[in-house]
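Of the protein chains in this complex, one is absent; all others appear in place.
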Amino acid sequence: MSSSLRNYMPERADRFFSGSSAQKSVARTLFESVADFPLICPHGHVDPLLFADASYHFSSPAEFFLIPDHYVFRMLYSQGVPLEAQGVPMNDGEDASAVESDHRKIWQTFVENYHLFQGTPTGLWLRDELHDLFGITEKLTPANAQATYDRISEQLAAPDFTPRKLYEQFQVEVLTTTDAATDTLEHHKTIRESGWDGRIYPTFRPDKVVNGIDQPEWKGQIDLLRDVSGIDIGDYVSYITALEARRDFFREMGATATDHAAETPFTEVLSPKEVDAIFQRGLVGSASADDARRFTAHMLVEMARMSSEDGLVMQLHPGSIRNHNSAVFQRFGADKGADIPHALDFTLNLKTLLDRFGSHPSLRLILFTLDESTSARELAPLAGHYPILRIGPPWWFYDSINGMRNFFAQVMETAGIYNTVGFNDDTRAFASIPTRHELWRRIACDWLAGLLVEGQIDDEDALAMAHALAYGLAKEAYRL
Amino acid sequence: MSSSLRNYMPERADRFFSGSSAQKSVARTLFESVADFPLICPHGHVDPLLFADASYHFSSPAEFFLIPDHYVFRMLYSQGVPLEAQGVPMNDGEDASAVESDHRKIWQTFVENYHLFQGTPTGLWLRDELHDLFGITEKLTPANAQATYDRISEQLAAPDFTPRKLYEQFQVEVLTTTDAATDTLEHHKTIRESGWDGRIYPTFRPDKVVNGIDQPEWKGQIDLLRDVSGIDIGDYVSYITALEARRDFFREMGATATDHAAETPFTEVLSPKEVDAIFQRGLVGSASADDARRFTAHMLVEMARMSSEDGLVMQLHPGSIRNHNSAVFQRFGADKGADIPHALDFTLNLKTLLDRFGSHPSLRLILFTLDESTSARELAPLAGHYPILRIGPPWWFYDSINGMRNFFAQVMETAGIYNTVGFNDDTRAFASIPTRHELWRRIACDWLAGLLVEGQIDDEDALAMAHALAYGLAKEAYRL
Partner (left out) sequence: MSSSLRNYMPERADRFFSGSSAQKSVARTLFESVADFPLICPHGHVDPLLFADASYHFSSPAEFFLIPDHYVFRMLYSQGVPLEAQGVPMNDGEDASAVESDHRKIWQTFVENYHLFQGTPTGLWLRDELHDLFGITEKLTPANAQATYDRISEQLAAPDFTPRKLYEQFQVEVLTTTDAATDTLEHHKTIRESGWDGRIYPTFRPDKVVNGIDQPEWKGQIDLLRDVSGIDIGDYVSYITALEARRDFFREMGATATDHAAETPFTEVLSPKEVDAIFQRGLVGSASADDARRFTAHMLVEMARMSSEDGLVMQLHPGSIRNHNSAVFQRFGADKGADIPHALDFTLNLKTLLDRFGSHPSLRLILFTLDESTSARELAPLAGHYPILRIGPPWWFYDSINGMRNFFAQVMETAGIYNTVGFNDDTRAFASIPTRHELWRRIACDWLAGLLVEGQIDDEDALAMAHALAYGLAKEAYRL
């Protein structure tokens, strides 16, 4: 029975295309027309150290594929495999000896749970990375796990397997990191001074000095901002001056964009007196949750104002309740696969910002969502009207085949593709970048193929749209 | 490469059908069975003047296709083309000289941005209108823009190119306009008296005398209502009497339906004392936003009561934040492509109205949504139970291929097709009506074809359902 099924599996070159033969032929032709374009990576989380250190090498297969990947360990955790057994490092002060340190064991545990990734994007990425980077074509099984481990380890140690070489091999044209407002960008400086010609740029992400003014950590972040900017921050006005100075520094270091997270897209303009009062309460540790909510709302408008002046493209990623699992957060810290989306409103929440800056000629604001019901209802109508708005690609849980298909189906009719910005790989895992872009390009071409075989677009448009989605839109949208 | 793609584009007769060959064959057969049915147009915004003036002619291609079409100019605006450059007229008091008056220039600007409409319903409608009305088969390009302009201009000026002749050519069976409660329906009278046998009926839309009791314009609307009804409106009771008189007049003029917009479907019944107190505050300009919200909620129930008595089919279109862009509203007025949907609740909000009238034998209430997540969750369960309810077709941003496909997928399993009402073209653009109905009929037949090839329905049901969706349901639902 299994062998009869095998006849229906597509050739590798046709993977992820629709099963219908006409659409598949079109998708293949379109994909071939964009497959060799360089990669534009305008929004990601790769550690710049990888490029600052010209001889950087990845340690083990577990370090390379598993330990830093919350997509992986969250799934095993959900089925009862403790994070400790997966080698996830604990917060300082916790009992680090509880964490598995034998990377071969961690790998084996993973492979024994590999079936959990059936039909998931993580499963597809891993399969393609094993194939494309390591030439591994057999399926992972508990029986071959250790031999595979050896084979990957050997290749990781090879002299050419450095991030800089991979950057060239992957044909990355430009890659941006994400960096705190208080970051000194030392690694970026090292990269510049090294004479290497890879284009690695920072992105200005001020969340820690903007959000959570009611939290105990906030004051420490302001102290860092003071130290790094050399500006004494005693009031709201000097705080703004310090932020503007940091933005200038980021721009000098090549940044073309900022990035902002918030639980909701709520925006509001506070009077100078009100905002300074909240700021002062923040400094003395007496700000309330409502202060924090309003301060973030005000600062989103303020950041739009700065972007309208300095030209940094603004990005807003709302809608995730971060670190939803308190026990995991306390033991392991942030970004442990426990960020959970909730329902959003953009229409009412963004009105204040849009009333001020919606038609500004030099501002660009890219919106992302984790609530797919907002895509057709709010984002596409907003971006199909306001000149400053563009819609970011499917994010986090939606960086998947269905996520992308839904995105095309829900956004494009109302916004058109030119109000979108192509693809963001949004990843910490540098080596997964080509795989992620390829998936996007395949699904985009398959979508276009569907439009063509239904007579919605013609051949000329299909080719132009494929080009834009694979390459042109990202480059233009991020001013790269 | 492009030529190989061209082989996969369908014949024009098969456009918008699924790429799968079996489904396409079925869709074609079903479509052929309904393609020649007359058009029932029970909900639209065509100016009745077009039919009152037997020799009405459209001026230029820009006037015909672009200037009045907010689907068109919103898209160019979103990409930085000012509304002024697109010839959109400004409000009184603004500097009208800023508006481009050269229609050839406006047309050229549009054609240079024609790629923005790739994959959008506007792009499909325009292509089909150019083909069907003007015999234009080449794609619009900046190079052929002026020649095309000439060609269209010539045809617009032809003696037979009048709305009345087009009405007959399009095989419209009946068309309704949308008219303020205070409208004198002069054009409708002229049409009647002209002896022309086209069926053009008004629809009673009392939004301006119902919504916004807290707004400065409201009192003026009540004065208009007084003037047109001849009833002195000093309290809530006389206001209701005036509204009832207007409904009687609309019915005499052929109306079979009313239409109501509201930000939400909230319904509430106020005591006579409460509602009169709010009404009095409205008259003296001291009503609050909460008064306005509650007054609208109360009036929705009151309108249901009137419809249960006089038989006018009630329509409710909630969920749009009108004129979201304050700057555009101030400069250009309403309906400038800046109406943005937001999340809705029908289940809790409509309960008061449904408790009073949900099973009334003569009331019919048609609900529309701009929040697709309500379709399967709320509208289909409600309409699949309450006798008075029917679900209106996909509206505004959802009058598109995906909007229709989602509608069929989300509504029909729970509500069945007989709790829906066929198609509404909902357009100001008279000449786009056949194109819009054809798109609906094609997508409906393609959906039915999918059900048939999956064995969900048989041939007999498919044909009956195609007939109902293309023609029968609209006629019956609107009591035409």
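Think of it as A and B in the order they're written, each chain with its own count starting at 1.
By our rule, a residue touches a chain if its C-beta (ideal position, glycine included) is under 8 Å from a C-beta of that chain, and two chains touch if they have at least 3 such contacts.
Computed from a prediction, not measured in an experiment: that's the story for all the values here.
Undergrad: Could you tell which one of A:V34, A:M75 or A:I366 touches the chain left off the display?
TA: A:M75
Undergrad: Check the options B:E11, B:D197 or B:E454 and report the residue that touches the missing chain.
TA: Result: among the candidates, B:E454 touches the missing chain.
Undergrad: Just one of B:K219, B:K351 or B:R428 touches the chain that is missing; which is it?
TA: Of the listed residues, the one touching the omitted chain is B:K351.
Undergrad: Of A:F37, A:W196 or A:F397, which residue touches the hidden chain?
TA: Per the contact definition at the top, the residue touching the missing chain is A:F397.
Undergrad: Extract the touching residues of subunit A with respect to the undisplayed chain.
TA: Residues of subunit A in touch with the missing chain: 1-6, 8-10, 12, 14-21, 74-75, 77-80, 115-121, 124, 139, 321, 324-328, 337-343, 370-373, 397-398, 400-403.
Undergrad: Taking the full complex into account, what residues of subunit B touch the chain not shown?
TA: Against the missing chain, subunit B presents residues 20, 22-23, 25-26, 29-30, 32-33, 343, 345, 347-348, 351, 354-355, 358-359, 361, 373, 376-378, 380-387, 389, 409-410, 412-419, 449-465.
Note that only the chains that are shown with their structure count from here on.
Undergrad: Could you tell me the distance, in whole angstrom, between the mean C-alpha positions of subunit A and subunit B?
TA: Measuring from centre to centre gives 40 Å for this pair.
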